[in-house]
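Here's the structure we're looking at; comments come further down.
All protein chains but one are shown in place.
Lettered A, B and C in written order, each chain numbered from 1.
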Amino acid sequence: MATTLLKISCPDQVGLLSKLSGFVAQHGGNLLEVHQFTDERSGWFFARMAVETETLSVGIGELRAAFEPIGSGLRADWTIRAAESRMKVVLMVSRLGHCLADLLWRWRCGELAFDIACVVSNHEDFRAMVEREGLEFRHVPIDSARKEAGFAQLGAVFEEVRPDLIVLARYMQVLPDTLCAAYPGRIMNIHHSFLPSFVGANPYQRAWERGVKLIGATCHYATADLDQGPIIDQEVTRVEHFHSPEDLVRIGRDCERLALARSVRWHLGGRVFVSGNRTIVLRD
Amino acid sequence: MATTLLKISCPDQVGLLSKLSGFVAQHGGNLLEVHQFTDERSGWFFARMAVETETLSVGIGELRAAFEPIGSGLRADWTIRAAESRMKVVLMVSRLGHCLADLLWRWRCGELAFDIACVVSNHEDFRAMVEREGLEFRHVPIDSARKEAGFAQLGAVFEEVRPDLIVLARYMQVLPDTLCAAYPGRIMNIHHSFLPSFVGANPYQRAWERGVKLIGATCHYATADLDQGPIIDQEVTRVEHFHSPEDLVRIGRDCERLALARSVRWHLGGRVFVSGNRTIVLRD
Amino acid sequence: MATTLLKISCPDQVGLLSKLSGFVAQHGGNLLEVHQFTDERSGWFFARMAVETETLSVGIGELRAAFEPIGSGLRADWTIRAAESRMKVVLMVSRLGHCLADLLWRWRCGELAFDIACVVSNHEDFRAMVEREGLEFRHVPIDSARKEAGFAQLGAVFEEVRPDLIVLARYMQVLPDTLCAAYPGRIMNIHHSFLPSFVGANPYQRAWERGVKLIGATCHYATADLDQGPIIDQEVTRVEHFHSPEDLVRIGRDCERLALARSVRWHLGGRVFVSGNRTIVLRD
Partner (left out) sequence: MATTLLKISCPDQVGLLSKLSGFVAQHGGNLLEVHQFTDERSGWFFARMAVETETLSVGIGELRAAFEPIGSGLRADWTIRAAESRMKVVLMVSRLGHCLADLLWRWRCGELAFDIACVVSNHEDFRAMVEREGLEFRHVPIDSARKEAGFAQLGAVFEEVRPDLIVLARYMQVLPDTLCAAYPGRIMNIHHSFLPSFVGANPYQRAWERGVKLIGATCHYATADLDQGPIIDQEVTRVEHFHSPEDLVRIGRDCERLALARSVRWHLGGRVFVSGNRTIVLRD
């Protein structure tokens, strides 16, 4: 059934949920799903309400207009949107294609509902894999001698496309601060370790050297600080002494795929809030 | 801080959450935590609201009285109680003491807050272990030749104690239907397999014979049908071909402990609803 | 480095490992990896030895000839083969393509090293997906009115191809006993539940109805008894009350993919022994 999503975060106060659910009820809305979380430490309130669209007495534009004064009064960060509206996504990859292949498969079979504006890579390796899906592949080389030019071109692609989400699906370049800052909470990266262990390069090799008994992957929003952004999801798996660094790479790929796919799903569903350097994830 | 809990389940209707949160707001209550779930299949609504007691304008008795007509109008099953009130629990065990020892330790260190009315066993094995904690140990033998008499005595203990929860912590007797029926949703059993696999006796031996690669434990409310009651929690762990049936017993003990401890915690916190043969668990 | 694999199972006796490792040493072989397991219950011995091929003083044919009398003397089931020789595999699928897509991806990127003789399906849905990989797709319809004819055609395909492994990658037809019996330990099935829970049809729906808190998948060798064959691997994941049967299907897909991919890997690597209705899996 068609669903309208109200997503909101604001300073906590007494009666907030009553006010919000009252607003929905007042417009005839049948609540399908409600998630609410109050962070006592920050004094912040987060909620996501899924309303059966057919039961609403007004259209989505009118609903937004009606909520405007309430949102302002609460000094809230809020959106009201149709759950069926598909987000526009840019996928980015370098030379390791497992996360890209996984997302493409979930997209093609309908498990993840989003529109792929284009796939961007600093290499040509996956052009055929992308184009045979009927998707646009854009090669934006990042020449180490002149990275700035490459990133400027990348920025131009983003400005042209205006994506709701940029997924770094094993894109092995560190984005410049300006790009990260321009799309806060909208650039998602999959790091191939169980952060904060093994920040930076070659995490599997370093995990092997440290002799850890579990390896993992971490999906987080990219910020100016490398591998320091808010974590959305993590996945781990047990390894043993007989696993070589190459085995860790192989086994870790499945962790990466799973953590990334779930994070993308939750982002698309409006289920992730950023709160400082943490995330509130209203899982489904 | 002191907390008042409203727990309710009723047929779903438009505006329910608004009505409930409005009721709390109307009495000045600051909502600390709200969980709500609507089961579309059964058309049933479930909610648990944690309210900061100090902010309420009335006492708990008055609050209950004020909610009475609302609850009736909704044909709801509801309770309002102080989160700090401790449930009265009867622990039951036969000859395997790991679950009992685990619960006693969590109780003693304050991780699980409840009052232990007594520990009941059909054997004398754990009398010393129980009594040195300053707890009452009751030996209620279940003689196979005259089980009825034993269960009658057990029923008398329950009637005398009037427990909020009875935990079968590896109590290896099948309770008669009448006892199960007398305490619906209040008798909790830990079964040493990943139900519905290996219902009944000797699950670890049968798991070994079937060659499963994961074993587990299941905590459920006891019903008249053996091992068929609503599942509260499950835990599994990986095993390999080199594990003997005895190894499975040893490894499984940790699964049993964990699944049982979490289930008890959630029951005590008013976080478990029974819905047909399923449970809604508002985890913390 | 090139590797020669000796895989053997036989009745246990004193000095077996000494005899086997002595045989390898006598031919100059450097042991890279040794796994040994003695099942005390059945009195059976299982071993897998990986030898550095370059260090062997004789070719593989001569090595086999030299081992012949030893193997006979031990009444052993044994093989000696080059680890690099690729197994010939038939993949089978019906209308749910996630396991097929996953295996194709792992095959294409080299994670799983095997030759795909063909993909067989009782439907046409995945012809394009298969053929664009340059693989042969064979449509063998199984008409419910005349299943025998369909299975006879399937048997003919197997006889023509002579596969080392047949993977039922969500092939939704029950193979007749004769086919199962003709390829013992060489037909692998992925069942979409945590066996022995939910044998047979619609396991996710039944898992939802039973209210389990963990769902899973089981990869096993197919035998004449449906879903009763020796289990190779299992995978589970936690679910909650808010997950619908459709959610379980979605979440379960990742369990199926992982359990199947690992099982195929271990089979290809000569790491799985069947022992009665159990498997010995010498994991890597």
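One rule holds in what follows: a contact is a pair of C-beta atoms (placed from the backbone, for glycine too) under 8 Å apart; a residue touches a chain by one contact, two chains touch by 3 or more.
Worth saying up front: this structure is predicted, and the values here are computed from it rather than measured.
Colleague: Out of B:R86, B:H139 or B:R250, point to the residue that touches the absent chain in the complete complex.
Modeller: Touches the omitted chain: B:R250.
Colleague: Return the single residue from C:L17, C:L135, C:V199 or C:L226 that touches the missing chain.
Modeller: C:L17
Colleague: Which is it among C:A2, C:A25 or C:A156 that touches the chain not included here?
Modeller: Final answer for the missing-chain contact: C:A25.
Colleague: Of the residues in chain A, which ones touch the absent chain?
Modeller: Touching the missing chain: residues 37, 39-41, 194-198, 209-214, 216, 230-234, 236, 240-242, 244, 275, 277-281, 283.
Colleague: Even though one chain is hidden, which residues of chain B still touch it in the full complex?
Modeller: Where chain B meets the chain not shown: residues 33, 97-98, 101-102, 105, 109, 111, 132, 242-243, 247, 250, 253-254, 258, 261, 284.
Colleague: List the chain C residues touching the unshown chain?
Modeller: Residue positions of chain C that touch the missing chain: 14-18, 21-22, 24-25, 28-34, 36, 38, 40, 55, 238.
Throughout what follows, only the chains that are shown with their structure count from here on.
Colleague: Write the angle of the rotation needed to overlay chain A on chain B, where the fit uses Cα atoms and the result is rounded to the nearest 5°.
Modeller: It works out to 180 degrees.
Colleague: So, comparing C-alpha centroids, which chain is the farthest one from chain C?
Modeller: B
Colleague: Measuring from the mean C-alpha position of chain A to the mean C-alpha position of chain B, what distance in angstrom results?
Modeller: 37
Colleague: In angstrom, rounded to a whole number, how far apart do the mean CA points of chain B and chain C lie?
Modeller: That pair's centroid distance is 41 Å.
Colleague: Would you pick out the residues of chain B that each touch at least 2 other chains?
Modeller: Each of 40 in chain B touches at least two other chains.
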